[in-house]
Structures are given as C-alpha cells and as structure tokens.
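A single protein chain has been omitted; all remaining protein chains appear in their positions.
Moving on to chain A:
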Amino acid sequence: MSTKNWPLWEIFVRSKNGLEHRHCGSLHAADSEMALENARDVYTRRNEGVSIWVVESKHITASNPEHNGELFEPAQDKVYRHPTFYDLPDDVKHM
C-alpha cells in the first residue's frame, strides 16, 4: 500500500511569447520538477507551448461562486466606466 499519494498540480502554458500563460489542466507529481516534466508530456505534445508554470493546487485560493453577486454585480451599474457613457458631438475627431 502506498504511504503517500502524489499531490495535485495546476498547469499553466504560454502558447507563444507575447501571450499570457493559460490554465490548461492539472496532474499529479511528486514534486515541482516532476510536475514540469509531466506537464511537458501531457499538455505540450504538439507544440502547444513555449513556457510552463506549475503550482501545487492547494496553494490556489478561489473565489466562491455563491459570492458572485457581491463581488461582481457592483460593476454592472458603473456604466460611467465605459467610453460610450459620454455624449460627444460627432464632429469631435480622434477621441
């Protein structure tokens, strides 16, 4: 019987320079080095990436969808944060 299971890692891949790393899935590995090696085999078999980040899943804190209202709804009525809120004559150019 195995004494301890390999922890879970979240994998982020940058598809090419100039773009951000994106989450693409997770995998199990004994440590960060192995997580990188496994991520290379599991998530970049067809040139999907030029850079990989691995983060142990337990270090990620996620917001709770039940709090989505208080977190994200206040932004909905702040239309003045968008350029279209401001009435300008058509004659104004370059704005």
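Here, a residue touches a chain if its C-beta (ideal position, glycine included) is under 8 Å from a C-beta of that chain, and two chains touch if they have at least 3 such contacts; residues count from 1.
As a working rule, contacts and distances are computed from a predicted model.
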"Cytochrome bc1 complex Rieske iron-sulfur subunit", "1,2-phenylacetyl-CoA epoxidase subunit A", "D-methionine transport system permease protein" or "Spore germination protein" - which is the UniProt name of the missing chain: "1,2-phenylacetyl-CoA epoxidase subunit A"
Listed residues A:N5, A:N47 or A:T84, member touching the removed chain: A:N5
For chain A, residues in touch with the removed chain: 2-6, 8, 25-28, 30-31, 34, 41-42, 45-46, 62, 64-66
